[in-house]
Structure formats: structure tokens, C-alpha cells
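With one protein chain withheld, the remaining protein chains of the complex are depicted in position.
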Amino acid sequence: MSAMLLNKQKWTEFTGILSGKKVLAPVACGDRFRYAVPAEGKAFSLDFDRPLVPPKSAVFPQTETLYRFQLGKTELAAPQPGEELILLGVRPCDARAIKLVEKLFRWDVDDPYYLRRRELTTVVGLACLEPGLNCFCPSLGGGPASTEGLDLLMVDLGDSYYLEPLTDKGRSLMDLASGLLEEAGEEGLQKKEEAVRRAEEKIRRTVDTDGVPEILPDLWEHPLWQKTAAGCLGCGTCTYLCPTCHCFDIQDEIEGFEARRCRMWDSCMFEEYTLHTSGHNPRPTRRERTRNRINHKYSYFVRKFNVIACVGCGRCVNYCPVNIDLIETLREVKEAQ
Amino acid sequence: MTEKPKLGVYICHCGINISATVDVEALTEYALTLPNVKVARHYSYMCSDPGQLLIKNDIKAEGLNRIVVASCSPRMHEPTFRKSIQAAGLNPYFLEMANIREQCSWVHEDRTEATIKAKKLVAAAVAKVRLLEPLEAREVEAERSALIIGAGIAGIQAALDIADAGFKVYLVEKSPSVGGRMAQLDKTFPTLDCSACILTPKMVDSANHPNIELITYAEVEEVKGYIGNFEIKVRKKARYVDFDKCTGCGDCASACRVANRFASEFDEGMGKRSAVYLPFPQAVPAKYTIDPKSCLYLTKGKCGKAPKCAEVCGAGAINFEQTDELVEFKAGAIIVATGFDVFDATGKPEYGYGQYPNVITGLEMERLVSASGPTGGKIKVFNGAEEIVPQEIAFIQCVGSRDKSVGVEYCSRVCCMYTAKQAHLIVDKLPEAKVRVYYMDVRAFGKGFEEFYDRVRREGVRYIRGNPSEIFKRGNKLVIKAEDTLTATPLEDEVDMVVLAVGLKPRSDYRTTMELLRLSQSPDQFFLEAHPKLRPVDTATDGIFLAGCCQGPKDIPDTVAQAKGAASSAMIPLAKGKVTIGAQVATVFEATCRGCGFCVSICPYSAIELVTVNRMGHMIEVARVNEALCKGCGSCSAGCLSDSIQPKSFRDRQILPQIAALGVLR
Amino acid sequence: MSQQFEPNIVAFLCNWCSYAGADLAGTSRVRYPANLQAIRVMCSGRVNPLYVMNALQQGADGVLISGCHPGDCHYMEGNFHARRRLGMLKELLEFVGVDPRRFHMSWVSASEGHKWKEVVEKTVEDARAAGPFEGFRRRRIDW
Partner (left out) sequence: MDLDKLRKTAAEVVSRDDVKYLIGWRPGSYGYRVAPGFVEEASAAETLIFSPLCTINLATYLTLTEKLPLPRGSAPDQRKVALMVKGCDSRAVLQLLVEKGIRRDQVLLIGCPCPGVVDTALLSLKYPETESPADLKWNGDHFLLRQDGQETAIPRLSVLAEKCRLCRYPNPVISDITLGEPVEAQLTAEDSAVAEVEAMELGARAAYWEEWFSRCLRCYACRNSCPLCYCRDCVLDRLNPTWVNRAVNFSENTAFHVARAFHLVGRCIECGECERVCPANIPLGRLNRKLAREVREQYGHEPGIDPDGKPFQAGFKPDDPEEFIL
């Protein structure tokens, strides 16, 4: 199937086709949006601002039970595989991030939890026609309508959505709705490209990543880390909101005589992230932690997977309570060369 | 410590006390499903010898290392089972009891409900016992000496008792002489024996006793440590008179350039003394002291050409170069006998004290009637500028007692009787005088008190029930405005002298003592005893005891009785030479302690202090527990924001699983 | 017949007064509901207010803390500390929407076996009226 158009008047019908499936879509939550199952009777809407928490949480939940057990016993019970899931309204940057993170979960061993969820999930993207103040995805090889990691891309053309299938999962979803769609044709394609081009022009902030992975190891003891870290509160905002951050911790939780082992997001900005049982901490201060965050994204990940683990979504810049600005830091890295 | 827990759960039938209501068999089966439970048994009387043997045998045969006994209250048999598991080689603190009798079978009827509850209680005990730690009670050596603060009758008596028992006593007195308030009194009620006559021999004994080191004109400056091991610093103030050289002849006092110019403290300001003085003729030690606040040489740096006292002193004892001296010693116990002050009658301005010289306090009256007093025992007062022998005399009781308007709610216990005594003495000395007593209630509760009160009334002293509202001057008479509440008659009574029966108050410097020893106060501001009924001489801090009026108003016999009680309590650690330190005490995890000192403020026993430690080159403060002082209440722990201080056996990590075990069975 | 909801109540009793009072209730064969299980602590001052939150999280429908009457504390001041801490906790829990009937505090002396019975009855009755605690109970959430 080629690119199609969905008239916005048929949106309700389109969402009706999805009923019966588990769909996560952006839901307003105060003045923030988050991915959630819309409340009973509420329609899905694609009229939203960039959600606070990236949709990586759908495939890599913040807390995930690995198995359960009884104290004093040895039997384990692992949870059943989850259900099929449609992720609606995913920004291209976040979709790229899911694809990037997958590299980690496919590395040395295949992670059954992540990959199973990934397999069950259809990612429907929506091109980002109103980029935010701190968006810089083009600097990282993405763009307002980047398709990497998406099964289906949607572009808002005003009175209709442009639907571009990218994978079999995407195509089968479009097949379900084929009765509602019409060929996009050349005109549709042009309108789409025009919209995307306008969006690209709106992006203000840029990062020059050229050579950064190579420079970083040489800046190991550079004062810029101390300077960046001085104001850092050591909270997990930047990492928890980052679509590519994927560090996790595994903990046992006990209630009464029952327990579960679970995996939960961790953050390299926390002191106990690398705290050893002995009390020794190889990253004892915020300087080392701040340095790690940048290095992991812009150096270690590159060495291992040949791609920068940052998609330029701008969340860390938007939400840092003390204005630690990744873009500034990268500029300083370049300048320090 | 790292040994994996192996639990035994022992369920008692208590005859049928438990088994009639709780299904002990089902309970036993349930216990076996709980984590780490290796053995679970039920038996008719777990506390019996065969019952205990059952446990002991299992510990040996099955290698059990934690025991749960589900039976009666731990308040009943915890010591029993601790002993028995200890006999089997286990640490006695590896025991937890589930109270399925007092708090289960005896209070519930429904067998199903009671069994469910018993299961929860056993589950909670299992949850906790798995995480208990081995503990040990310790003994430390005790210093065989006592410190007594205050050498009034209470301090002297306690010192003599302890010294007679063969222990060293440090008796520290703030003023230049021992004797305290009792030395100021004339006669004592109700027997009328002379206060000085019965006191002075004891004063002399306290100075001469080989086991007593009397330190007068000195103040305790620092007390550290705990029962058995108090470390004490005392500041001996400079007397400017060489203690060893002074013969007590008194030449200096007569020669003093400002002789008899200063109000005598001993005579309540009614008599005068010199700058160099002996507080009173019978003072012990009979050594003169120069008051640095009144001495010309010490205040102005100059006294004529040369100080006269030094010139006349044949012994050459005057030494203006003398300085304060610090004495340090250790003591195993401390008795606080700091006494009292009397109520400041200017606090009741309506009575005109301080305004009219013929309105005086009861304590001033003592000095007035005393043969050794400023008037040689003659009762005379100034009425304006004129000295008179009063003929119309009124006493007003409860001045600064039982009076919320001045913040004193308590009864001072001695004023009724000292008023009766003083009334008697006046009648005795001035047979023509007319004496009346304004009172609220007369409290004559002690041995011989009521009889004495009766005698005084028969001697013609008139008791008028009514609280005077005002005293003012009319002509050369004082007028008391009052109402006789028995006849509901308002009256204006013209008199020559008024004696205010002032009540007893905590000493004005009580706060210093309180902070020094971290004592507590009762609402009346006197020092608080550990228990009002059963530990009336103890304080919250082990090894510190109270005697006399510092704990609350009392008369001489009560003071002496309490002093003797305090002495015998203080002698327990002294006689044993050892003190036992409880095992279930708080302990600090210094790595997480932030040194805020919340626990230090919270601890009622001053068992916690902040110490500076070197943490990788940084000097930081952390809390440290003195295990000898800690009672294991755990209040510190609940107030610690970083959970760094924890009472052993009641740690958060031991209690939280208990909560969880009770919750999951909902 | 509808089954009556039986609340699960966790109580923290000080060793010297309230636990002894509860023992006395037993010795006096006083009858009271079986919904409440006591955890013995040395002093009500030992009760970390967060125990209350933890108990609610772990399946309690109600929590009771009982200590000596003011002025009677075996450790002199522990109950005063407990009173201040738990008074503030009560404000906090109520503000976040926990039914105030789920949390009680009492003074029960070693001689008040009958008062103990009344306290238990009141606590159970209140928790029953408040119903099963779901709120932030752990098991309500995927656990």
C-alpha cells in the first residue's frame, strides 16, 4: 500500500477501527501531555504538545516485574507476555530513540522483556510540524518527519492526515482502515513535503556534533565538567525524560513473605547509580556523573553502536530546573577542542 | 551473624487457656509454612520444665538458631524463655514472643477469629525473629564515691550516711559555709527544739569526717559520664583568705574599712556584715571570706594605703592574689540537694513588702526571733523611721503558695506550721502582744502538727479565715483589709507588724543545675523525680538522685528522710562496684548520620552527644550513644530523619517486616 | 445476608502502659473484637510516624498507636514526642485523602484494661465504617 490520505472528518471512524485494541495516545494532563489509554468515552486526539515522558516507557516500562517468588522458597513465576499495543502520535524523534535503545537490548543477549514488547507494538508517528523552542533533531540526523523506528508516519495536512506506511505492521494497520482512506497521490506528497520543509525551517537551535565522539575522551579532566556540574541538583529529570536513556536497576521488593524481582529505570545522575557495596563510588561527585551522561550518549554509545544516543528532542533542556543546557555543553565541548 | 535463620516455633496451650479458643494444631501447621521455620510444635505448658526442655532439645538436635514462643505476654515470660534458650547455647535475644493468651485467647470468643489472629501474631513474630541480632548486656566498673551538691541539712545528712558506710563523699557547697536554710531557722516546729543546736553537730561532723571532702564556696562546673563513672569539675572560688592559715579570729572583719556596711545574706539583709566576713558565728568551716563585690581593694583596687584586714591578720591569711581553683574528680553517684529560695514577697505588691519596713517575711522573722540574729532575739521593727516593739501582729499565710495569680499552684507545706511556731514565739516573748493569723486553710498534717496548732490557738493566737486583699498605712498603723469568710464580715485590722508566710520556690539558679545535670522539672519547676510514687529520690538519669527541697517543698524530717533514701540509693552502685548496661540500647550508624542533633535534644537521658570525627580528612559531627545512659526507648530513632540511630531489637528493619506480616493476611 | 467487612488493624503499643493495659484486659477476660493485632514497642515515642503510612500501604485498614498518659511515660517524654509527630502525621494523611477514621491514637495506662477495650472497639468500628482501605495500598496496584 502506498501513501494515503485520511480526511479529518473520518477521524472518529478511524479511531473506531482501533477500538478493541490497546492504544496509547497523548492525553492532556494539566498542561502536560502523556501517553495513556484515553479515559472511557474520550476520543483519541492528535492535537497535542510534545508529551513529557517519552513513549519509550511503553516498551521499556519504568518498573517491570521480572518474576515473583516466596521468601524461603525457590520457585519463580515470570509474568505472561503482554498484549498487542498501538502507540499513537509518536514524535519522530522519540520513535528514533526506541530504535536506538533497541540496539542495546539486542546487544550481547537478546532481552526477552524489551523485545517481546517491541514486537507487540505498532508505532504510529506524527510529523512534528510545530517544533519546540529547544528542538534540535536535524543536528542528530533526524527531522520533523523522520521515519526511523516508525511503522506508520502521519502528517497533518490541515484538513486531512497523510499516512505513509513504513513496515508490515504499519501496512496492516492501514489495511484495517482502507475503506476510510484515499490515495494521497503526487499532490498529497507535495503538500506533505511542503509542510515538513516549513517545519524544518522553524527549528532554531542546532548542535554541531561533528567530531564530538572523538574529542570527548580527550576532555576527560577538562574544567568544563566541573562548571557544568556545579549547578546540577543530581535529580533524574534529564535522564528519565530522555527518550534514549535506558539504564536500569534490578531490585527485589518484598511484601510480607512474598517478593518480586523487578527492573526499574535508573539514572546516572543519582549518587547510588554506581555506588559499590564497599561504599566506594567510582563517580563520587556530580562532575563525574554529568560527564558520564554526555559521554554515554556522545561517545560510548557511538563506539559500541556507531550512532549518537541523542535524538535532539530537547526535553533535558526544557525541563532541567537549573538550566543545564545540553546544547551549551556540547558547544563548550567543541570549543574546548 | 551470617548464619541462615533456622526457626523453631513453639505454641503453648497454657492448659486450655489458649487451646480452648485458638486451634493450636492449625496454628502449628500454619507456622510450618512460614519462611525459615524448621520446627513448629505445640505443648500444654511451654513454660514448664518439660516445655522448656522441648525447646532446648530442638535447638541442639535441629540446629535451630531463632525461637518464637507463642504463649502468654512477653511481659510475663520473656525472661524465662531467654534464659532457657541461652542455656541451650543461643543468644538470649534470638527470641520473639507472640502474645496469644492475654491479647488473643482471653479476649476473643470465636475460635475461627482467634485462630486467624493468632496466625497473624505468629507470622509477625516470625518476620521479626529472622532479623534479630545477637546482643550482650555489659558490666562496667563503678567509682566508689559520691558527689553531693548542696550542704544544707539534706546534703549533710546524705554525706554523713554515705561516708559512714565507708565511701568517699565530695560535698560541694556554693556559699562559704555549710548549714543551708536550716541554719537560718530559730526553733523547729512542732517540737520547738533549737535548729542550730541539732544542726551544728552535723555540720561539724561533715567537715571532720575522714571520708568527706568538704568543698565550700565552690560550684560544680561540669558533669560528664554516667552512673558509676561521672567525671566532675568543681570551681573553688577565690576566698582571698588562705584557708589553711585562717584561724577564724575575726580581727579582719572588725578592722575592715567598710565594716558592717553590707547586708548579711544569712540574716536575710536584716543584719550587716563586713566585706570580709563569716556568714554566721557557727559557720563551718570557720574561715573568713572576702566578698569580691563589696571589698574596696577588690572593687576599686585600693583600700586606704593598704588593706586593713591584711594589716591586722596575725596569721597572714589575707591573700588578694588568690584565684579560682578547678578541682576534678570522679564519682559513681550524684545527689542533688540544692535546696530552695523563698517566694519574693514583692511579687504581691498589695501587701506592701519592701514599701513598709514593718511588713516582713517569715524567714526574716526567723532571724528576728533568733538569739543569734541581728536584734539578739528581740522582736522590734521600724515603723517608718521609728523603732517599735510591735503589739499588734498579723501573719498572712499562703503568700506565694496556692496562688495562680503569681504562678504558684502548689502548697509549700511548711508555712502553716512555721507561722504557728512563730506566733507561739511572739506570744512567748511579748505576752502582751495580740497575734492573729489570716489563713485559707490550715494544713497540720504531720506528726504532732495538729496538737501544736491547737496549743497555739489556746495560747490566744486568733485565726481568721480570709485572704487579705490589701495592706496600707493609716497614721502610724498598718491596715489589713480582709474579709472574715467564716462570718462574712469585711474588716480593717490595724496592726504594728505583718509577717508574710512566704512559700518555697525553686532556687533562682535552678536552671544552671538543670542544664548541668540535664534534670527535668515538674510543672511546679522543682526537679522531677523518676516516678512520683515508686522512685521519689531517683531522677531519669541513673546514678543521679534528689534530696530535700530541690525536689519540692518539705519540712526537716521529710528532707532528712529523703536524704537518707537518696544516700542508700546512691550507695547501690558504690557498694556493688559495678553497673550493668542494658543490651537493648540505641546505636548510631555514623556513615549516614548528619549530625543535626535532633536525637540529642530528644533523648531524656542525655545519653546521646555529638562528637567530631574525621571522615576522610573532613571533620564532621555525628551522634554517639553512651550505652550506659541509654534506656532503649527509641524516641531518638523515630525523630531521626536519616534513620541513623536505631534501638537494638526494635530497629526499623525489624519492625517494618512485622507490619508487613500483619498486613498481608488481611 | 451481607457479610460485614472486617477491618485489619495494626496497633503499636508501648511496653509499659498500653501493652500492659491490653494484657490486663486479657487477665480480666474483657471481650473485644479480634481485628486488631499489636506490635510491642518500648515507648510510643519509638513509633516512627511513617510506620502508619507503611501499614496502610501494606494492607492495614486502620492503625492505632497507644502510649502512656502525658506525664506518665516510663521514659518521661516519649509520649509527648509521639503526640507531636503523630498529630502532624494525622493532618498530613487527612490532607492527602486518607479517612481520619483509619488512624487513632490513645493514652491507655497499665490499669486501664477497660479503656483498652473501648479504644479497640472505637478503632475497629471507625475502620469498619471507613471500609476497606484501597487508597495507596500496595496490592491494589500491579504488584
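Note that the chains take the letters A, B and C in the order they are written out, and that residue 1 is the start of every chain.
Quick note on the criterion: contacts are C-beta pairs under 8 Å (C-beta built on N, C-alpha and C of every residue); 3 or more make two chains touch, one makes a residue touch a chain.
Model, not experiment: these values are computed from the prediction.
So which of the visible chains would the left-out chain be touching?
Looking at the entire complex, the absent chain's contacts are A, B, C.
Tell me which residue among A:Ala43, A:Met264 or A:Ala336 touches the hidden chain in the full complex.
A:Met264
Using the touch definition up top, pick the residue from A:Pro38, A:Gly141 or A:Gly236 that touches the left-out chain.
Once the missing chain is taken into account, the touching residue is A:Gly236.
Tell me which of A:Lys169, A:Lys191 or A:Arg205 is the one touching the absent chain.
Looking across A:Lys169, A:Lys191 or A:Arg205, the contact with the absent chain belongs to A:Arg205.
Can you name the residues of chain C that touch the chain not displayed here?
Residues touching the hidden chain, for chain C, are 49-50, 53-54, 57, 70-71, 77, 80-81, 83-85, 87-99, 104-107, 119, 122-123, 135-138, 140-143.
Touching the hidden chain in the full complex, which residues of chain B are there? Just list them.
Looking at chain B, the ones touching the missing chain are residues 523, 591-592, 594-602, 610, 615-621, 639, 641-643, 651-653, 656-657.
So that we can see where the missing chain sits, which residues of chain A does it touch?
29-32, 34, 52-53, 62-63, 133-134, 204-205, 227, 230-231, 233-237, 240-241, 249, 251, 253-254, 262, 264-265, 267, 270, 272, 284-286, 317, 319, 321-325, 327-328
Operating definition for what follows: only the chains that are shown with their structure count from here on.
So that we know how the chains sit together, what is the shape of their touch graph: line, ring, star, complete or other?
complete
Quick check on this structure: which chain has its C-alpha centroid closest to the centroid of all protein C-alpha atoms?
Here the chain at the core of the arrangement is C.
Which chain's mean C-alpha position is the greatest distance from chain B's?
Result for the farthest chain: A.
Which pair, A-C or A-B, has more C-beta contacts?
Taking the two pairs in turn, the one with more contacts turns out to be A-B.
Please report how many Å separate the Cα centroid of chain B from that of chain C, as a whole number.
That gives a centre separation of 35 Å.
Could you please state the distance in Å, as a whole number, between where the Cα atoms of chain A are centred and where those of chain C are centred?
Computed value for the inter-centroid distance: 46 Å.
Measure off the straight-line distance from the CA centroid of chain A to the CA centroid of chain B, and report it in whole Å.
69
Quick check: what residues of chain A touch more than one other chain, meaning two or more?
In chain A, the residues touching two or more other chains are 255-256.
If you look at chain C, which of its residues touch at least two other chains?
58-59
Applying the document's contact rule, which stretches of chain B touch chain A when the two form their complex?
Interface residues on the chain B side: 34-36, 123, 127, 591, 657, 660-661, 663-665.
Inside the complex, what are the residues of chain A that reach chain C?
Within the complex, chain A contacts chain C at residues 65, 253, 255-256, 260.
Touching chain B in the complex: which residues of chain A?
My answer: residues 70-73, 254-258, 279.
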